[in-house]
Structure formats: structure tokens, C-alpha cells
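All protein chains but one are shown at their positions in the complex.
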Amino acid sequence: MKPAPFRYVAAWTLDQALQLKAQYGDEAHFLAGGQSLVPTMNFRLTQPAVLIDINRLSEYAGVKNCPPEGLRIGALTRYRNLERDPATARDLPLVHEALPHIAHPQIRNRGTIGGNLAHADPASEMPAIVLALAGKLRAQSVRGERRIAAADFFVGALSTALEPDEMLVEVELPVAQPRSGACFLELARRRGDFAIIGVACTLRLDEQGRCAAARIALCNAGDTPVLAAQASDSLVGRRVGAAEIDGAAELVRRSIEPGGNVHASKEFQHHIAGVLTGRALATAVERAGAA
Amino acid sequence: MATRNFGAPVRRNEDARLLSGQALFIDDVELPGMLHAAFLRSNLAHAAIRSIDVSAARARDGILAVYTAADLGDYWAPGPLLVPPPPIAGLTFNQRTQVPLAKDKVRHVGEPLAVVLAQSRYLAEDALTDIAVELDPLPAVVDLEKALAETSARVHDDVPGNVAARVRQGRGNYAATRARADHIVGRRFRYDHGASSPIETRGVVANWDARADQLTVWDTTQAPVFLRNGLAAMLGLSERQVRVIAPFVGGGFGPKIMLFYPEEVVIPWAAKKLNRPVKWIEDRLEHFFATTQERGQIHDAEMALSRDGRILGVKDTFLHDTGAYDPYGLTVPINSQCTLLGPYVIANYESTFTAVFTNKPIVTPYRGAGRQHGVFVIERLLDLAAHELKLDRAEIRRRNFIPPDAFPYNNEIIYQDFAPLQYDSGNYAPILDKALDLIGYDRFLAEEQPRLRAQGRHVGVGVTCYVEGTGIGPYEGAKVQVQANGKVSVATGIGTQGQGHFTVFAQIVADQLGVEVRDIDVVTGDTDQFYWGAGTFASRGAVVAGNAVNEAAKAVRQKILKLAAEHFECAEEDLEIANGAVSVVGIPGQAVKLGALALKANPMRGAVRPGTEPGLESTQYFGPPSGATASGAHAMIVEVDPQTFALKVLKYAVVHDCGTVINPLILAGQIHGGVAQGIGNAFYEQLVFDDEGQLLNASLAEYLLPTALDVPHMQIAHTETVSPLNPLGIKGAGEAGAIPVGPLFAQAIEDALGLLDKKIELLEIPLSPNRLFELTAKLR
Partner (left out) sequence: MTTDTHDITVTVNGTQYRRAVEARTLLSDFLRHDLSLAGTHVGCEQGVCGACTVLFDGAAVRSCLMFAAQADGHAIMTVEGLAADRDHLHPLQESMRDCHGLQCGYCTPGILMTMKVFLEETPAPDEAQIREALSGNLCRCTGYQHIVEAVALAAERLRR
């Protein structure tokens, strides 16, 4: 399985990368980690005419703490570096919990958060996490810069709101707040496989122990990562006990529209979404109480 | 003869090369001017070929040739029938074999239509997109039962109902038995096996040297000798002009013994025609279509029992999916038919199968070779009977074992080696007892399971038994030779795909000739080094080739002693061979090195006595009268999440009897590997075809091979009933690990979730969280 012919250029500056992308538009792809892109090229499912290698744009790799917005993670930050960074466990517990489920260490050594998000596979974990955290994605082009809310970024299966001349340069995620808890759970056939269903939830309690905010997002539950808004809202303002958790899980189970695949029927995906939501919420509540 | 290597966990001779990346695998073969091939393959499962236009592909830069069936001319022919049907009365068999490149019709997705020869594989794949093929789709034959209908589309136009074969075998009188049985258990079972998926795919490199009039073919085959013979015949060459080399092969598992694959037939022809070396390496996507695989059977089976759980008889009618062609005859379903009988006394048996053509890739043996299908049926019937008769699962098995004094035990029906299925030796109860002991069966059921259940955990235990006919004929041969430098060379006709032949055969020779294992080099799979042999399959390498090696080593030992006795002018009984030299017992200092003797045995000048053979060398052959019967039991404790149906194996034990053990480390490796494939088969792997014969999960991301997190730690124990059928007493072990795992999972999961009491039965393999969810629907 060899890729179709293309021209390759290594960009040394962001400007150079953006100029090239503006010139070629959809005929060019950015090559970051390549862990999502290159397999599709080897299968010839993707045949870019030009590959713009952006791996040398090291100023876009790394995590900056920018209160009050939160953490600004360069798009070229490799997953392994996020795994190794002690701040990830402390500030981004949801990301920290999901990382071991994202493919395998060799893939995470190259794979970047930006590449993973821009690829927008609905079964992928990180889009759901970014959605659960209400993250913001910063895109740049020769025309300028814009920030796109996670809810607006993922528009369809393998499709984002990025214009043909834009490059994702940064992801902004909020730091974990006091009295908040998060949990990521997935059911996959084997470790590292795409999730049959994945659930990412965060919860913040007020001083009385009632839920002040909740967000539940799922991967592989639709064409894009899915925010279970109704289920999330059902928890706000209440003490979250077993009944509330069951109620939210049931809302999630009924609301999603998964597509089914060779490993899981839609019915099974509905079922697992409910089961994992219940378990994830219970854990998140416990962690919020302990935080 | 002192035995110190045989039976020892000797480190492998071949490992230093493999570990340092210095072992030659097929894609490592590089020849000057070598061309690279890519095949255009059908994207439809069933279609008439209206036209193929390769002109644009031929015109591309870097493309040297593009061929279709028409270009092959008289060379084009359906492949030979590799395994004729066994001599069973009343058998129907319709031979339809694969062709080098499709002509008129394609019969499965992936069937080759054309081949491109280019300067690189990259360019060859580019040119594939230039080839214009017009295919007229035909209805795909996919479902086994629908395939049999008179009105069904026909995979082969002249084979109505897509019947590849119909075979009925039996013993005793099942109908009479049934009439007097206390209890009947009957069910429909579905068993699906999958793709062998070795980490190295297939490959062929062919080099025609017109000046030397010599064809050399490197091929990942498990049967180099027969490949050589067939290619010579096809290409109009003498066997002496063809050399087939199976280099280091990255896993075989069965499908690499399928012969005269289209690529194997086309590539050497192309090399000869173009007078350029040609290489074809199968990529992973191709492997799912281009390499044979196993698939499913549907069994309607019933067992008649007495009320104390004794089997009175079994009747089984099944359908077997043979794929688009049947070059390998009936080996797989015959194995199912025979292995169903297991270690049990089943005096009355009626088994009928229909092998069905479908528009899917060819089915030929993959580790287990149909045995697992039969074992699933008998083991499940016993479990269901045990439940209905309120007997313990282990106990019902024990009550039906063939007793140890009943061997050789004749099951009468014909096995894959065309001989009646006769078990040569065995003792089954101690195997079961040991397995139960290792897994802690009684204590688990009495204490641990109730305790864990009370904590809300769903844990269950399973135990399954099997026998496996191994070490079948026809024969293998080996040449052993002492070299002038004192080292020993061994050559045999079979190939090696990781089984450790380079070490195991050396161990046999080491003990006979008093030489260190590391001073013995073994060549396998090179037809210039050894002319005759059948190949590595059916768990027979160690048994058949191993015994041939032993016979050859013994003959060389005799020559050594004879020559040394002349040298020392003493009796042969006064000599001993050790540490690479022959010495006179009791007289230190009187020793001659083997190398020196070898030189003596091959004088450059002078006369020799009539009848003398030069050198210290012997070639011997071994052919067993029938197969040696290995047996075993597996036991497992699993935990199942009752909501997600995720599964975790908590404990796994194997007790195995393969007769005398040559190398326990290598044997353990074979068992571990077999169990891992069995686990894949039971819970992870399934080739998912849709109604149009399209394979929906043709990638390693979607066809799930178990990882290190999915395969548990295994405890292994051995028992030993020496085989009387060969001098070394050994039995085969290559496939055993893979055979009883399917029913083991079904049984243990039923136990963990208490399914039988809830009237839910697991009658199919593979299982998966999704499938368990579907099967337990009525509980929610």
C-alpha cells in the first residue's frame, strides 16, 4: 500500500506554511504527526498534491499557562509530551485520563493534539474532550486569526470548520477548577482501538455540594463529538445522587444517534453510552467532592 | 547414546541472526535489475468480465509490462487439485480450482485480473489506476443456506446449488441408538474461524537466469518441494532447473502451504518472459483476500445420552464454506468431522457435510484446520447435556473418556490422511484432573465464585478437552553429514516459519553424534539442499521430519563407529562418541575428532572397497503409518462485566500431551501462540462480509488480533503418552493451543453470567461484547 505521488515541502516558519496553504488550498495537507494522515495516504484514500511538513514549527509545540483563559496548548504538541508533563494530570485531568487510550505509545510519540483534532474522526477521544471542556481552537491563515469554539469546530465526520487556507495553531482548555471532578471512560475492543463509545464529563459543585456546572460529551456517538446538553443540564442546581445520575445516563442513552459499525450495533452503542455515562458521572461526582 | 539435549530447553541456534536483524526474509531479497509487481484485483465478489484495457498502464513511465489472462496463452490453466478427496464411499466432489489471472468471471473480491511489472512497487500501484476494467455484477453467493437453493446464483456456472462436496461418514447405528436414549440434546451451532494474519504477509521473488538455464524462486511457502515440482512442470523445465527457497518466513499457520496461488504461478512466468528478476510482496490489504483463510460452518447436531451422561451416539449435519474454489479438497471439513469425536467413546456416529462454494476467498487450513469447529460442537453438546442432566461439566467428560487400556482406538471413519481415524495412544482422565487442579476448579465453584458473586462480580470457570491427530504422512526426509571441520550439517525438505527447526533438529542430532547443538547447522526449505518432502503442516514437522533426522543421524553414527573401529582396530562396542570426537572407552588419549574421520572417509586418492559410500553422511526417510494422537485440556476463569460485557481472563491453564518432548521451551511457545490465536478466534477476530461479498473489516485496525493485554499469562503442564508410531515417541504440538478455546469461552462466559439458568445459550463463535449484548437482550 504505497501512497500516490505528491510534492513535499518542509516549512520553517508559520508564514511560509500559511502562504503555501493559501496557494494550494485543499490540494495541500499539513503534515504534523502524520499518524492519522499517512495511513489514509498509504491506502490512497487521501491523495494530496502537496504535503506541507510543519514539524519544524517548534514554537507551536508546548503548553502555556495563561490565566484566566486556561492552558494554551500548541497544535504541534505531541501527545507523549502531554503525557509526560506533570501539569497535565493536575490541570487537565480529563486529558490525562484519556491519553493512555489514544492509540499506542509509538503513535503518541509522533501524534499531535492539533493533527488529531483537525482530522476530526468522530470516534477519536480528544475531540470529545475538547468539547466537554468547551475548549477554543485558534486558527491562522494569511488572512489573519480566529478563535473557534469547540462546538462550532467539528462540523461532520472528518470535517472541521477550518477554511482551506487555515491551520490550527493552538487549543485553549480551561484549567481544572476547585470543587470540580472529571472522568473519561471508554469501551474499546482492545486498548488503543477507537472507542465503541467514549464519555468525557466534567462537573463542578457549589459550596452547598450541588452541581453548579456539568458537561457530558461523547465520542463515536454521531458524526461529530456529541455534547449531551440535555443530560448535562439535568444535573445543574441539584445534588447529584444515584437517581440524578441514572436520569442523566438515560437521557444520554436516548438522545444520541450513533452510526453502528462492525464491532458494535447502534443498540449496543446506545446501551454503552448509558452505562458509561452513569459510571463516569459517579466517578466525577466523587472526585469533585474530594477536590 | 547419552541424552542430554533431547528434552532440554536449549536456546535456539537461529536467534542471534533474527535478533540482530540479519535473517533473510522474502522482502530482503534484492537482485540487480529487479522489477516489482502489483496485481489489479477485483473489487466485486461476483461479476462477468466484459473487458480489460491495459494500454494506458503499459504506456506509463517506469512500467515494463502489464499482463492479463490473455497474455498467459497456453500457460493459463486452473491450478492442480492439491488434496484429492479421501476414499469415502458415496462422496460427491466437484473440483474447481483457482486460476492465475481471472478470465471471463471473477468469483471473489480480490481475485487477480492483471499484473503490472514496474521499476518500483510505488510505480506499479500507480499504473493499477490506469487499467480500465468493465465488470458486470452478478448476485453474490454469500449465505451458506441460500447458496444451496436451486435458484441461487452459481459461483461456478456448471455447479448447481453451489455444492462443492457432500460427504457422509459414520460408525455404528445412530438411529437405533437414538430410539433407546434417555436424553437427547440437539442444537444449531455456528463456528467462524478467521484469517491467519501472520505479521509477515506472502511474497514471491523469481529470478530466471537464461545463461544458466536456471530458475530460482524465493517464496514464503510452507511446501517448497511441491512448489518446485509444480513450477517446473508448468514452465516446461526439469525439476533440476528449478530451485525454490523458503527463506526465514514470518509466520505460516497454514495458508502459506496453499500452493499455486495465482501470484506464485504468474511471477515466475513473468520473470522468465521478461528475463528480469521479479518481486511481489503482498501488502496487508491484499492479505485479506489474496491469501487463503478459514471461515464458517453451520452445524445441526444432536447427542443421544443415557441418563447418567454417557454418550450413546452423535449425529451432525453441517455446511462448510469453502469459498470460491476448492484446491485443498476436503481437509478442513473432514478434520471437523473427525475431531468432533474427541477423547470420548462415541460408538454411534453419523456425520454429513456439504461443502458450499461462495463468492469469498478460498478456504484452506489455518491452525486447527477445521478441528475447532468439530470440538466446539461436541464440547457444547456435553455442556448442555450436563446442565440438563444436572451433572458437573468435568464429570460428564470424565464419564465418556476412552479408557487408557483401549489403545490403539479405532474410530473407523476416514481422517485427512486417508486412513481410518485411529488414536495411537492416550490417557485422558489425568489430563482433565490436572487441568482442574491447576485452575482450582472445585475450590472455585465451592468458595471463590459464591464469594465474588456476593461482591457483585461475575466470574466463571470453563474446562474443555480435545484430541488432535498429528504427525501424519506421507513422509519426510533428512540428510545428515559430518563436515571436515567437525561440525554437522542437516538438511530437510520442509520449511520453517518460527517453529525452531534449526534447533530442535540439531538437538536430535547432537545426542546421536555427541556434538554441541551450536555446532550443527540445519537447512530447511531449500530444494537444492534437499530434494524430497511434503511440507510443514498438520502439526507434523517435529514428528515426521524430526524422525527422519533421527534416522539419518543414527545411520551416520553407525558409519562413525564403523570407521573409528577400523581406525583404532577395536570393536565398535569399545567406542564412545562425545564432545565431537570418538574415543576408546577406558583408554584416555585415544580419540579421533569427527572432522578427521570425515576427511578420512572422503579420500582424494587411492582405492576404496566396493560398496563404500563417501563421507560420514546419510539420507533417510520416515513415513508414519498414521497420525499420532495428541490431546489436552484447557481451563479458564473469566470475569465478565454484566453491563458492558467486557471480558477479562483471570486465569488460564493448559495441560497437554504431545508424547516425548524435544524442547520444552519451544513447545511452550507453540502452546502460548496457539492459545493466543484461539483467544483471537473466540472473542476478537471475525471476517465480516456483507451481502455482496464485500469484506467490511479488511485491515488490522478492524480485524482484531489479540495484543499483550488480551492474552493472559498461561500455566502449562504436560502429561506424556509416548507414541508407538515413531521411534522418538513424539506427537505434534503446533496447532493444539488453538483448538479448544472457542467452547472454553462459551462455557466460562455462560458460567460467569449464569446464562444457562436463564435459558440463554452461547452456541456460536466468535463472541464479543456486542454479541453478548444481543444474545442477552431478553434479560433487559
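The chains carry the letters A and B, assigned in the order they are written, with residues numbered from 1 in each.
Throughout what follows, a contact is a pair of C-beta atoms (placed from the backbone, for glycine too) under 8 Å apart; a residue touches a chain by one contact, two chains touch by 3 or more.
Just so you know, these numbers come straight off a predicted model, no measurement behind them.
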Remark   = Considering the complete complex, of A:107, A:161, A:229 or A:282, the missing chain is touched by A:107
Request  = Just name the one of B:8, B:148, B:429 or B:705 that touches the chain not displayed here.
outcome  = B:705
Remark   = Hidden partner sits against chain B at residues 9, 11-12, 14-23, 25, 27-28, 30, 122, 196-201, 248-251, 253, 283-284, 497-500, 665-666, 668-669, 671-677, 699-701, 705, 707-709, 711, 713-714, 737
Task = Mind listing the chain A residues that contact the chain we can't see here?
result = 1-8, 10, 31, 34-35, 38-39, 42-43, 47, 49, 51, 53, 55, 80, 100, 103-107, 109-110, 190-192
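Criterion: only the chains that are shown with their structure count from here on.
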Remark   = Whole-angstrom distance, CA centroid of chain A to CA centroid of chain B, is 44
Remark   = chain A residues touching chain B in their complex are 1-5, 43-44, 187, 189-194, 196, 262-265, 267-268, 271-272, 275-276
Chain A-touching residues of chain B, taken from the complex the two chains share = 121-122, 125-126, 283-285, 643-644, 646, 684, 688, 696-697, 701-702, 704, 706-707, 709-710, 768-770, 773-774
